[in-house]
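Apart from one protein chain that is not included, each protein chain of the complex appears where it belongs.
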Amino acid sequence: MKNMPLKIDINSDKSLPLTFHLNPEDFLPAEEEEKQELVVMRESVSFWSDGLRRFRKNKLAMASLFVVIFMLIFAFIIPMFYPYNYYQQIRGSEALAPFEYSEKELAAKEAGEKIFPHVLGTDTLGRDIMARVMMGSRISILVGIVASSIILIIGSVYGAISGYFGGWVDTIMMRVVDMIYTVPDILIIILLSVTLKYPLQNLATKAGFAWINRVGVGLISIFIVFSMLYWVGMARIVRGQVLALKELEYVSAAKALGASHKRIIRKHLLTNCIGTLIVTTTLQIPASIFTESFLSFLGLGVSAPMPSLGSLAATAIDGIYSYPYRLFAPAVTISIIILAFNLLGDGLRDAFDPKLKN
Amino acid sequence: MAQYIVKRIALAIITLFVVSTFTFFLMFLVPGGPFLSEKAPSPATLKALEEKYGLNLPVTQQYKNYMLRLLKGDLGTSLKQRGREVNNIIATRFPVSAKIGAVAILIAVTVGVTLGSIAALNRGKLLDSIIIFFSTCGIAVPGFVVCTVLMYILGLKLNLLPTFGLTSGRHYIMPVIALAFYPMSYISRLMRSCMLDVLNQDYMRTAKAKGLSQWKALFKHALRNAILPVVTYLGPLLAYTLTGSFIVEKIFTIPGLGDSFISSITGRDYPLIMGTTIFLAFLIITMNVIVDIIYKLVDPRIKLS
Partner (left out) sequence: MSEYLVDIRNLRLSFFTPAGEVKALNDVSIQMKQGEVLGIVGESGSGKSVTAYSLMGLVPEPGRIISGTIDFNGHRVTEMTEKQLREMRGNEISIIFQDPMTSLNPVYTIGNQIEEVILLHTTKDRKAARERALELLNLVGINEPHKRLRQYPHELSGGMRQRVMIAIALACEPKLLIADEPTTALDVTIQAQILELMNDLRKKIGMSIIMITHDLGVVASMCEKIAVMYAGKIVEYGTAEEIFYNPQHEYTKGLLMSIPKLNATEHEKLIPIEGTPVDMLMPPQGCPFAPRCNSCMKICLREMPPYTDINADHYSACWLLQKEAYESLKGGVAQ
């Protein structure tokens, strides 16, 4: 026919090439096992291992994971072994250039003592800048993680309740979210940081609240503000997921079996948007670090002598012409931290967010 | 539609009311009310001041007075710049910030949309990777870093551009770049992902099946759909530009509202802080309402609901 079907010419005695290799056994029914061997099923993979596999394949995400780990070591572990700390003012070693030694230190070196170099020099008060940058990174990362955890808890619970109960509860709760969404957050943060200072300082003098001074009034107001304003994004996302999830059969089944609202929300709804929660929280970390550095740069974040990358940059800006590295060290560090967390979050999203699965 | 606008405006008014109430009560947390300064005033002067500003009245009365004044658009008097009204300060300072901000927004949107579309169309190619790289870095670098790097390289090292003030056109270049950098990167990322999403839509297949050329399909069918989410970003963009100007104006010593806001914070000029906050909040919230309404107008899907 048109497409020249390979047809056995039954009138020909000489076997055609095709039939040449055929013998009667070929036409015996195949065994069930033989058939099943052919069905190459790709192994079904769980949500986690599937996501992990995809994450591992993503070179950029893996690289950013290593950078994040490195920054964690840099901020939390190296300072433990570093010979200088962030508040120690070394007499005679003021305003040293990177790897420069003061006369006193040179003399000590001559005498055979081992003196650790000031990798990034010292500031005008004789504090080792490297130590301060490491401490600043620690503060920035801590702020990011703590703030994101607060946001995670408030946002997910709020969103889950709103989405789960629906109806007027949802309407009212989401109106509140809409309202907070339109409030210019930075302004409120500035306002709070300015005004919360006094009541917090008062509180710190009372017994049991001394930790406030240790953490710093600025930092605490940052946390308060984040927990007041920044959870709305998380709440919206969780609500959306819960709205979709609660329609599923297993939630109805759980309800029919008499599970309490609390149990359904915690056990069935929140655990099922865990991928989204992880991704959103990871992406919240750099956003929080961003805001903290902004505030510290304006002088509203951490209180001296505690350094933050933002405040280090702010103090260095006056000497930008003579000591540019004092500015660039914290500036580059914070950019790397934010970039790494951003890329990590993006990688996690690509790997775990089922919505983007295809 | 009309119902939506009314609802949206009502929500904005409530928000403004809550923000100003919040601001008012926050000020009570400051000891001595808004008149605390470094050199503590004598009890007599304090009393006189309190009487002058009605601070001896009960809280409810004070709140009522404050809200009534706000309704009239009166934001009070500055503490540090004796006798100068906050309204007056905003009126002289804001136009400066607005000019820089407007140029920055314009650049951020046009460049961002263009770069994002180019990246999406060249998905997986070198150009895409370059744009992704720079825009990813762009959203990871805080504003003060951009400012200081620009200032150090263009201003101090190469001596190409002036580093402070705002007296000529060339003075605008660095502040505008610094201000536009983050939103530009953000928009190009947003635009890229929206564009990719749209390019995979069935109606793009229809457009191709009709025999439209790649470019025509792109400009007519893809761009209009992909740009909608960018419209929603305009609200946050304005907020970012205004607050971003705090840092830009501080670093480049520009006599705008941001600069005055920052000095009011360091100088603890509470009425000015409050006044500026409420003014900016008003601006941002109003803009958000306008952007939301525009969005509903350009997206026909929402017209009827």
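Descriptive notes on the structure:
All chains are identified by letter, namely A and B, in their written order; residue positions are counted from 1 within each chain.
What we mean here is this: a contact is a pair of C-beta atoms (placed from the backbone, for glycine too) under 8 Å apart; a residue touches a chain by one contact, two chains touch by 3 or more.
In this text, all values refer to a predicted model and were calculated from it rather than measured experimentally.
Of the chains displayed, those contacted by the omitted chain across the entire assembly are A, B.
Checked against the hidden chain, the listed residues B:K47, B:K64, B:K157 or B:R205 yield one contact partner: B:R205. Contact with the chain not shown here comes from a single listed residue; of A:P29, A:G167, A:G208 or A:G258, that residue is A:P29.
Here the missing chain is touched by one residue of B:T110, B:S213 or B:T266, and it is B:S213. On the side of chain B, touch with the chain left out of the figure occurs at residues 201-203, 205-213, 220-221, 224-225, 228, 298-301, 303-304. Against the chain not displayed here, chain A makes contact via residues 1-3, 5-8, 10, 13, 18-19, 22, 24-30, 34-36, 38-42.
One rule holds in what follows: only the chains that are shown with their structure count from here on.
Rounded to a whole number, the gap between the C-alpha centres of chain A and chain B is 25 angstrom. In the complex of the two chains, the chain B residues touching chain A come out as 11-12, 14-15, 18-19, 22-23, 26-27, 29-31, 136-137, 139-145, 148-149, 151-152, 156, 235, 239, 242-243, 246-247, 250-251, 261-262, 265-266, 268, 273-274, 277, 280-281, 284-285, 288. The touching residues of chain A, when paired with chain B in their complex, are 175, 178-179, 182-188, 190-192, 194-196, 198-199, 286, 290, 293-294, 297-300, 310, 313-314, 317, 320-321, 324, 327-328, 331-332, 334-335, 338-339, 342-343.
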